[in-house]
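Notes for the one structure printed next.
The complex appears here without one of its protein chains, the remainder shown in place.
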Amino acid sequence: MSDKPIRIGIVTVSDRASRGEYEDLGGPAICDWLNQALLSPWEAVTRIIPDEQPLIEAALVELCDTLGCCLVVTTGGTGPAPRDITPEATAAVCEKILDGFGEQMRAVSLRFVPTAILSRQIAGIRGHSLMINLPGKPKAIGECLDAVFPAVPYCIDLIDGPYLETRPDVVKAFRPKS
Amino acid sequence: MSDKPIRIGIVTVSDRASRGEYEDLGGPAICDWLNQALLSPWEAVTRIIPDEQPLIEAALVELCDTLGCCLVVTTGGTGPAPRDITPEATAAVCEKILDGFGEQMRAVSLRFVPTAILSRQIAGIRGHSLMINLPGKPKAIGECLDAVFPAVPYCIDLIDGPYLETRPDVVKAFRPKS
Partner (left out) sequence: MSDKPIRIGIVTVSDRASRGEYEDLGGPAICDWLNQALLSPWEAVTRIIPDEQPLIEAALVELCDTLGCCLVVTTGGTGPAPRDITPEATAAVCEKILDGFGEQMRAVSLRFVPTAILSRQIAGIRGHSLMINLPGKPKAIGECLDAVFPAVPYCIDLIDGPYLETRPDVVKAFRPKS
């Protein structure tokens, strides 16, 4: 393990936020959540991208392949509206899709709002990186991260990424004894 | 908003019903459910189609693109049997698949029968139309519509369809404040 901080990509996908017409709330909400949850030293690499599939794909690839992020989370663009294209961009650059993330995030969001079934958020693997789509709203971001993050450190172990440590009072990372 | 009634397509997929060997129970069950749930004026456009993928696709496309249905629901043809092909036909004419619908409908049906996991029902978007596959049995149709319909009016808003109003004592349509 190197002593460089762990890099995590945070990608806000939003036409309006990318033009500066709208304050990005999702990206900072993810950053705050990770600051509270992670014990390992880490640094955020942030991007704000319009809802254009080639641009989202290029950002995800750069964060994984060039900048070495072991985890890339997106916010926004997962609904049924015509411009919502984040899951398609994510799927296009992943080698494996992990359906359990989307299922669990929707199941958890469904406890709060019946429109959770409209979210098409997915997660997948590209090389040594795990990508997770999150919703756009800060409250829903926290609910989803709370639900799936216990499985994230072990997933990153399995794809030969860095060893992530969490604050056990915030997130209990689970690593099965194999 | 125009004063024309909202159009909803109801497609029964069944070899036997399309040959008149079997009374269509699914289509009328959907119609009854919608009559009780919807406050907005609406009209049904009904079709009975055999389990042939090109014919199902053609009916779905006509209902969405030519007849302007904002919602198209199907009944039948979602199981594992060789002739069951409704989800494939639906996926072939949709631009986006909304996995949350199928997940939630199976989760709800699973409370009643363990064979709910055999249903391959999906939902998706084509242009300004939402398509939802429902099971064949009237009882299961009602259970599935009860479960997913609270999210349907907002979904149709997001794809620039008409404003659907439901009877709140039957279905509580949920529209998040954005």
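Note that the chains take the letters A and B in the order they are written out, and that residue 1 is the start of every chain.
As a convention for this text, a residue touches a chain if its C-beta (ideal position, glycine included) is under 8 Å from a C-beta of that chain, and two chains touch if they have at least 3 such contacts.
In this text, all values refer to a predicted model and were calculated from it rather than measured experimentally.
Asks: Decide which residue listed in B:S18, B:T75 or B:S119 touches the omitted chain of the complex.
Replies: Here the residue in touch with the unshown chain is B:S119.
Asks: Which one touches the absent chain: B:G102, B:G124 or B:P150?
Replies: Only one of B:G102, B:G124 or B:P150 touches the chain omitted from view, namely B:G102.
Asks: By the contact criterion defined above, which parts of subunit A meet the unshown chain? Give residue numbers in ascending order.
Replies: 96-101, 103-104, 107, 125, 130, 148, 150-151, 154-155, 158-160, 172, 174-176
Asks: Take the complete complex as the reference. Which residues in subunit B touch the chain that isn't displayed?
Replies: Residue positions of subunit B that touch the missing chain: 79-82, 84, 99, 102-103, 106-107, 110, 113-120.
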